[in-house]
Structure formats: C-alpha cells, structure tokens
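Of the protein chains in this complex, all but one are displayed in their positions.
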Amino acid sequence: MGNYILKRIMSIIPVFLLAALLTTGMIHLSPVDPAEAYLAAAHIQPTDEILAQKRHEFGLDQPFFIQYVNSVLKICQLDFGISYVSNQPVWDEVAHRMPATIELALGSLMIAVLVSVPLGFLAGIKRNGAVDHISRFISFFGASIPTFWLGYMLVFFFSVQLDLLPVEGIGTWQHLVLPSMTLALPLIAMYTRLLRASVIENLQEPYVQFARIRGMTRMNIMAKHVLRMAISPMITGLGMNLGKLLTGTIIVEVVFSWPGFGRYFIEAIFNRDIPVIQCYVFLAAAFFILSNLIVDLIQMYIDPRISRKEGQHR
Amino acid sequence: MGTEQSTVLQVRDLHVQVHNQKGNSTIVQGINFELKRGQVLGLIGESGCGKTVTSMSILQTLDPKTTKVEGSIALRGRELNGLAEQDMRKIRGKDIAYIMQNPMNAFTPVFTIGQQMIESIRSHTSFSKKQAKELATEALHHVNLPHPAKLLHSYPFQLSGGMLQRVMIAIAACLEPAVLIADEPTTALDVFNQKTVLKYLDGLRSEFGTAILLISHDLGVIAEMADEVAVMQNGRIVENGDVFQLFDEPKHDYTKKLLSARLTLPMDQLAT
Partner (left out) sequence: MISIRKIFKGPKVIAICTIILTVLLIIAVFAPWIAPHHPADVHLVYKLQPPSWTFPLGTDHLGRCNLSRLLYGARISLGFAMLIFISSLVIGLIIGTISGYKGGWIDQLLMRCCDGVMAFPNLILVLGLVGIFGPGLPQVIVALMLVQWVYYARIFRGMVLSLKEENFIAAAKINGSSQWKIIKQHIIPNVLPPLVVIGTLEMGWAIMDISAMSFLGLGVQPPAAEWGAMIHEGKSYIRTNPELMIYPGLMIMVVVVTFNLLGEALSDQYGVKRR
C-alpha cells in the first residue's frame, strides 16, 4: 500500500512542472510587455533605457528555457516575484490573504457535506418520496443559479430585509454564514445528486439482500453498509469538483467583499499585475492536482479493493 | 440421537402473486411441503420455476408492495406469513439460515469477513465482540478454512467462491439454525469445492439437527444429499417423495424428462 501512495505522489511531479511551464509561458503570450506594465503601474515614464533595465531585471532578455528553469527554482522557494502594484513580494501578499479564502472554502465544504450527505442518502433510500423531490429540485436549481446573483439575493433577504446578518466583510461567524451558504449551494446540488444515484445503484446490489437475509436491521444495513459503499463515488465527485469550489471563492469574495485570495486575483487582473496573476494560476493548478491526489488516497482508504488489487497479479 | 422426526417447517398452500402493470400473475401455487428435523428436502426444477420465490417467501423478503403471499408458513408451529418485520428479522439468519447462490456478491466489499461475521453473530446474540470473534474463528476452523485468524481480516474479494460458501456455512453454524435454505449452493463452484460444501452442509445437519431445504437443478447433488425430493414445474410441485423411489420410479412425466436428461452424471465425476 505504501508503494501505491509513493507512485501516486511521484506521478504528479511532471504535472507540476508542466503547470510551471505554462505559467512562465503566459508572460510571453501577453501582448503587454511585463516591463512596461510594471512601469505603468509604478507611474514611471518608460524610456528605452529604463525599459531595457527592467527587462534585464526580470530576466526577460534570456532564452526561454533559462527563464523556465529560473521560474521553477523560484517557485520551489515560494518566490513568485514582486507585485507591480504594491512592490511587495507576491508570496507575502498572497499568504496574507490566503487564510480568509481557506476559511471560506472550509466553511462552505462543511455546509455542503453536512447538507448533501443526509439529503442525498434519504433521497436515494426513499425514491420519489418528499425528500427525493426536494433534493432533485435543489440539485437542479443549485446548478443553474448564477452564484453572484444568489449571493446578492441572500444578502437582500437576510441583511437588508431581515437585518439578521452583515452585508459584507469578515470578522465574526455571522460574516461567514452568507458567503459560505452561497458557495455551498452549487456544491450541494452536485453532491446530493451523486450520492443519490450511488445509493440507488447500491440498493440493487446482492449484498444488501444478503444482509437482510442474515437478519441485519434495516438501520444497520442502510447506515453502515449502503452508506459506506455509496459514499465512494461521491468522494470522487467531490475531488473532481473542487474546481467549482475554487471558482466560487473568486465570485463570492467579490460579492461579499471578502478579503481573500480570489478577490486579490481579480484586482490583479484589473491592474495588469502579472506576477500575481501567474501566482494565482499556478497555485490554482497546484491545488487542483493536490486535491485530486488526496481524494485518491481517501478513496483508497475507504475502498480497500483499490490498493490491494494493485499488488495482486490477476 | 435417534430417529426423532418432528416437523420443523411446514408450508401449506403457498400462493404467491405478483402485481405489475399488466395485472396479477401467479408465480407459485398450491405449494405444500414439510421439513423435518435433521432431514434434507431437495427441491428440483428448471430455472424460473419458482424455487427462489418459494424460499424468499419463507424468509418473508418479498416486496409487500408488489407481491402477495398467501398460505401458511409455520416454523415450529409459529406462523411466519404476515409476521411483523422486527420479529421476522430475528428469525432470519438465526432460526432460518440461507446460503446464497453466488457467494462472490453476497458480502459487502468494503468490510472484512471478520467484521461481517461478528456483525451477524452479535445481531442475534448478546455476545461481546471478543466472544463473537472466538466463535467465528472456531466456526471457520470447523469448515477447514486455513488460517482462520488471518481470514477474519481479509476482504471478500480476496477469497474464492468456494471459500466464501464455506464462510456462509460457518456463519450459519455459529447460530445453530433450525432450518437452512441452500439455494443452488454448488452451481458457482468447481467439482472439488462442490464436494466440500456438501460435506459441511451435511455437517450442520448431523451436528445441530438442522433441516435443510436444498434447492438445485443439479440432480447429482440432490441424489447425494437429499432424503426427500420435491419436483417443481411452473410454480407447482408436480411430484414429491422419497429420493430413491423418485429416482428409480418417477411417476410424473416431467420428472421422467428431468431424470432422463442427466444420464451422463457419473461420467462427469470420473473425468475430473
């Protein structure tokens, strides 16, 4: 089993390198010269001399391969360059804002899992029951609602009309409620549907019937056996859809003025702050790769067939 | 032990109907048979004749929304048909045990054999985990499965069909059932494993006096194990009686047809 883990970890290194390659290459795709952009943001008049100097500083006059290797080395040291706007190391700015995004993401994931597991499970067990219809409704509309609009609707309802929760900002748990709810809904839509389908499929399996014939209580069969089996595809789905979570944080942070990494990214786009943009894209890719890996590992723990079979010769 | 011949399970006038879009259709009709203590009743017939439905109705696991079960199914005098679910649950697995046809699918893939055996034992007794584990280990030992302690930590996919069948028998042995329904226990196995499984089924019978309802379409298996035989065709029992009599002098046309189609049985055994 340790072998399997090691193999998986090794397999992501080339993907990381590829991501670094793409982000380095991004600069060259841009019609904007990074040196010019920097000077523009710093409000310095670009003369040829200063431009050349800046280019040299950024290493832009070196062959691409050298630039790539430099980038990779720098990334390993968490050096993403200096922000054009604030003149501070990008990593510092990012590290400063990251906790807020993580708080939001975790809050939403928690809500999403707490709601979708019981909902999806009950919907699958009692097909066409009341819970099932509710779950299908949520699944459908949750996926079709524009996240930013949902955020404002919630704000309108809870903050403006009912004055229960703050409109924006960060600080107390009340500040966290609406943003995480907004972010959680598309996730709930997806997970509920996945779990429901998985439960329905599992109920047809022979092991359920045999468990009943052995004299297990219905509660035991459902809560222990079926749930454990059915949750596996949902976890895979969870991993694959973390991308939605990432995307969502950007929008939710803008809507709720949540001072996180996503909002910073949008600001950087407006400011043409290229180092920050690069950093975000790379970290997004890294997050993506890592989360897929973690999901794989969790899968392995839940479903023992995966790792054991790798070793067997069949 | 003597020749105590008390009736353990009595099925009278069993009539099962299924309700679907087209209306009601009868699956089995007028089924009558008895299981006596320590006896093996063989139930033979082709696929689809209603053997499995019969055993499912004894266990009361048919869907009440789509099926209607009429008639009497009495376990030691206690009526099972229409019994409340929580009472029936206690009987399933303990008083009436069941061996499934395809052992590879029977167990939950994500739990170990040990976990599922202990779970079975503890849901019918008040044993502690440790006691249940000991009982399970011993039972596995009894059916000659190697390294019982290690086996308990294995997952179902790591065992072969024959081994899983024996595990099912072991679980049954732990609970000392009055009745065991074996639904095609040998169909999914090779000849060697077939013999082993039959041997341990017989062991249950001799040790606990379990009455066995042996369902099979394999006449060789029936011939070897059964004391009495019932022949099913299209949801009805067309003939029943003592195994030797039935095989030597079949009365019903259908029985004759079945028997004549299996003349090559002894040759099979020699070939391996």
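We just call them A and B in the order they show up, numbering each chain from 1.
What we mean here is this: a residue touches a chain if its C-beta (ideal position, glycine included) is under 8 Å from a C-beta of that chain, and two chains touch if they have at least 3 such contacts.
Being a predicted model, the structure only gives us computed values, none of them experimental.
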item: Which displayed chains the hidden chain touches across the whole complex; value: A
item: Which residue of A:Q62, A:T147 or A:N220 touches the chain not shown here; value: A:T147
item: Absent-chain contact - pick from A:V155, A:V199 or A:M216; value: A:V155
item: Contact set of subunit A toward the excluded chain (per top definition); value: 26, 29-32, 128, 133, 136, 140-141, 143-149, 152-153, 155-156, 160, 240, 243-244, 246-247, 250-251, 254-255, 265-266, 268-270, 272, 274, 277, 280-281, 284-285, 288
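Basically, only the chains that are shown with their structure count from here on.
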item: Of subunit A, residues touching subunit B in the complex; value: 205-207, 209-218, 220, 225, 228-229, 232, 302-305, 308-309
item: Residue numbers on subunit B that touch subunit A, as the complex places them; value: 59, 61, 85, 89-94, 98, 100, 102, 105-111, 119-120, 123-124, 155, 157-158, 171
